[in-house]
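What you see is the complex with one protein chain gone and the rest in place.
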Amino acid sequence: MTDQIASPVRLCAVDAPDQPTPSAELEELYRGFEKELLVPLWTEIGDLMPLHPTSKASPHLWRWGNLLDLADQAGHLVPVGRGGERRAIALANPSLGGRPFATPTLWAAIQYLMPGEDAPEHRHTQHAFRFVVEGEGVWTVVGRDPVPMNRGDFLPQAGWNWHAHHNAADRPMAWIDGLDIPFQYATESQFFEFGRDEISEEEHTTPERSRSQRLWGHPGLRPVSAPGSQPGTPLLSYRWVDTDAALRDQLELEAEGHPGTVEPGHAAVRYTNPTNGGDVLPTIRTEMHRVRSGTETAPRREAGSSVYQVFDGSGTVTVGDVSWSVTRGDLFVVPSWQPFSARSEASASDSDSGALDLFRFSDAPIFEALHLQRTHVEGTN
Amino acid sequence: MTDQIASPVRLCAVDAPDQPTPSAELEELYRGFEKELLVPLWTEIGDLMPLHPTSKASPHLWRWGNLLDLADQAGHLVPVGRGGERRAIALANPSLGGRPFATPTLWAAIQYLMPGEDAPEHRHTQHAFRFVVEGEGVWTVVGRDPVPMNRGDFLPQAGWNWHAHHNAADRPMAWIDGLDIPFQYATESQFFEFGRDEISEEEHTTPERSRSQRLWGHPGLRPVSAPGSQPGTPLLSYRWVDTDAALRDQLELEAEGHPGTVEPGHAAVRYTNPTNGGDVLPTIRTEMHRVRSGTETAPRREAGSSVYQVFDGSGTVTVGDVSWSVTRGDLFVVPSWQPFSARSEASASDSDSGALDLFRFSDAPIFEALHLQRTHVEGTN
Amino acid sequence: MTDQIASPVRLCAVDAPDQPTPSAELEELYRGFEKELLVPLWTEIGDLMPLHPTSKASPHLWRWGNLLDLADQAGHLVPVGRGGERRAIALANPSLGGRPFATPTLWAAIQYLMPGEDAPEHRHTQHAFRFVVEGEGVWTVVGRDPVPMNRGDFLPQAGWNWHAHHNAADRPMAWIDGLDIPFQYATESQFFEFGRDEISEEEHTTPERSRSQRLWGHPGLRPVSAPGSQPGTPLLSYRWVDTDAALRDQLELEAEGHPGTVEPGHAAVRYTNPTNGGDVLPTIRTEMHRVRSGTETAPRREAGSSVYQVFDGSGTVTVGDVSWSVTRGDLFVVPSWQPFSARSEASASDSDSGALDLFRFSDAPIFEALHLQRTHVEGTN
Partner (left out) sequence: MTDQIASPVRLCAVDAPDQPTPSAELEELYRGFEKELLVPLWTEIGDLMPLHPTSKASPHLWRWGNLLDLADQAGHLVPVGRGGERRAIALANPSLGGRPFATPTLWAAIQYLMPGEDAPEHRHTQHAFRFVVEGEGVWTVVGRDPVPMNRGDFLPQAGWNWHAHHNAADRPMAWIDGLDIPFQYATESQFFEFGRDEISEEEHTTPERSRSQRLWGHPGLRPVSAPGSQPGTPLLSYRWVDTDAALRDQLELEAEGHPGTVEPGHAAVRYTNPTNGGDVLPTIRTEMHRVRSGTETAPRREAGSSVYQVFDGSGTVTVGDVSWSVTRGDLFVVPSWQPFSARSEASASDSDSGALDLFRFSDAPIFEALHLQRTHVEGTN
């Protein structure tokens, strides 16, 4: 998380409070600290213990078109295989030292697979998901279960599950990967293992539904044969048809005068682990938000960071002091405790299509598990 | 966690696998990535996704005598008051870029208070504890409850509790502070609030037992008037007399042929939250280990990092490839997945006093809450 | 749970062990016990502390045709209204003293509503569900949300929710009610409150889907606006189309060589609370089992009791020493620790229709919450 630099001790604090009166003795003391690899709190407290999170990360937007272009170039130049493992290209937040970290805890990348290509099998403790903003033709094989990927599908995959990808189509396909790589990098919890170099013929099948969906994809039902609560979800794909219906239902309930939406004109569903009702992954929360045409959401701050991808529609999003016009596929970052709001572009004509659909992932489960969560919505207490 | 450096994108991986064949097009592609703030996985995977944790932190030892000397000098040169808040001097791991981080997640500091001094009241989301290796005379006032501090006492204090310190004695006193500052710095979850500049006359009383101990310090009993499970322990001091007795009991049980110790000659207790039996703090585990004279513990690796302080006795500790002779007060760091073992020095004469007592704190609750814990003890599967 | 009888003390145990030698003094002692309202353990231990559960309840079968006939007669003779509250007719296990208890913990009744009738609103701590083996036209209004009832639908309703029923059709409708009335009677935990005598016009609407289904009936998704884990499920109907698909999927997975069924030819799903993945009700577990044509399930004992209703198909079920041929709608009881197995009748011709579908409810959540569950499947350890 840090770069090794010449001097092992850094005494210059970012927002230091009143400091002790300079003197030769103080200089001497500070040299003593440096020699013994010690750093006083009083020079660092402003940086370390701020009144509220003041993120090192910046709000930033990446345009989908640019990502896709570069990914396609990589598709022609960079092979996929054992060692590099994946043709994944990660968002590097401009304020995080050039590391491929979208936020201090989250990794977001575009992954790209050429027709007929396979990405080799491996497993790792990092929790991961795929989300498909467009395209089709790739199957992710998780624990030997081929899971199709189509526009709007969400595929979580808890740590330490074997997985590979294969593109069964005659066109390239791109999608986004979300992982907790920066978090596990910071806490140093990572394990990794290589799997088979080639997946079997059977796993090259391209079924409409994964076995996991057939077992776990029925609302409110679980197989009696399965064990109880599991840390990561056994449901490996959440299909767009269901997500879309759930959001539409919320807005219709609202129109009929019933509760269900987060706030007027703002529907949202969270992807959950059917074995315990919690988040799909121990470290990553994932949601789909729909902002009705013409609606603006209330600015909301949360301790913890998020990455959003525009799934459909267009509009304007505001993160702290920055606003962007966004459209399908664009990705942006909301750092910890920065206020976020979204406005859907009022469409002149259309019925439903004016809504802005935003896929979101965040590190909220980490904060909740450790009792560190905080939220503030403007206009509330 | 990172320093902002000139180039926003770093492409040189530490342990990069075979890379694509260099070419002009590839150079061009990489320039495109850099321009768009993107970083490919294939150049970084060795650093980001190692086969097992390869900690950025180093094993390191700080001698108590040196710490105490420097803290005493600071006692004469650096006032304690609002702004700097505490005369605390932190261990800066030599491989963590000069930041005052003992490990990537843990802060450890010596704190020092001169006779009659007060450290002002504040609160913060960072979870904290004090541990006293020697001395007496300071009371920590937590939520207006004065808690005495004596050799061997352990004082946890969950985040967002008001606290201040005052030294009622006519001698300086030192102790160690442990906090999750680096973890909350990395995840950006910190909130901080200033309290009263002066604590009341009543809080300057110096009772033998804190009110929290009177309510919660009776084994297996809880006040019926209290709420159920609480994230942080309501018991604010764990007295040495109890810890010592628990360790002695374990070794005596072992001598009588009964289970109880961790391994032969190695007793250990964990400080727990009496409302739920779990760790005293949501992010920090704390334990006291006693290694019987002449005993050596089995090398043990854990995902996650620890800081130890020698409480009593002397011996040799080994972390990874490094060994040190240690004695009372010495502090050292065990980075993630580095094997650790301790050997108590066989004493020629003595009864009980040959044991090596080690106070330990670690980030294990974070790992357990997120299902990331792993342990390996040499000689087991 | 007991009838008051003349002598307040009963000394004759069912399976008494060797008793003390009779004598005048012993007689005198026993009279002393009786006078002081005392009973010795040694005369009762065989009944109170058996080697394994020896249920007071008997296996028993009720034929659906008979129930329906009597319910229809009641429909013409007994009005539904405030006071009696429901036209429900309960199974009275022949060995439970004539009380309307199917098992020591479970109530099962047929409820019957004539065309146009309303059953008045009330609420109670007893947890309840409805299950529809045939018919349609009734809506259950739970918390003002009209929930349709059709063949195969399962409608749980946790304690203390307001509810009423109305029959919007021009034909009578019957269904079964399951509650934990005997359990709450035994533990004396019951509260009851009358609601409105008439439900509103709006609640007489007959929507295809309840509001609860629109909010909670999407697989793996939850409304972000809803609170976290709730003791009783917020999903008020589990539709047959989903249950049927889940069972079919399990059998197809098995046919393809994949896990999913409970045992060969035996698929089963459990109805779950989407907020926590657990049982839909705190005291009642509910499942649907499908036994493929020609299959016989392994005899299985469980601590705790169950009631089954045949939903479809026909076959033979065995409870302890008793076997019955069963067909659609038949209800039967499996007392605690009695072995149960089911055999589906092999059908000469048909494809899928030979399967035996069994709806089951049990008191398993009570046993699991209190760490009292035990299961033994014949042929396993």
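As written, the chains take the letters A, B and C, and residue 1 is the first residue of each chain.
The working rule: contacts are C-beta pairs under 8 Å (C-beta built on N, C-alpha and C of every residue); 3 or more make two chains touch, one makes a residue touch a chain.
Not measured: the values here are computed from a predicted model.
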Chains in view touching the one left out: B, C
From C:Pro53, C:Gly143, C:Pro299 or C:Gly320, residue that would touch the chain that is not displayed: C:Pro53
Hidden partner chain, touching residue among C:Ser95, C:Ser225 or C:Ser314: C:Ser95
Of B:Pro20, B:Gly195, B:Gly217 or B:Gly320, the residue in touch with the unshown chain: B:Gly217
Positions on subunit C contacted by the hidden chain, ascending: 1-5, 7-10, 17-20, 23, 25-26, 29, 32-33, 36-42, 44-45, 48-57, 60, 62, 66-67, 70, 73-74, 77-79, 82-100, 104-105, 109, 124-126, 159, 181, 183-193, 231-232, 282-283, 303-305, 335-337, 363, 365-367, 369-372, 374
Residues in subunit B touching the chain absent from view: 211, 214-225, 228-229, 233, 235, 238, 242-243, 245-246, 249-250, 252-253, 258-262, 268-277, 280, 287, 289
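We take it that only the chains that are shown with their structure count from here on.
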Topology of the chain contact graph, where touching chains are joined (line, ring, star, complete, other): line
Whole-Å separation of chain centres (CA-atom averages), subunit A against subunit C: 43
Centroid spacing, where centroids are CA-atom means, of subunit A and subunit B in whole angstrom: 30
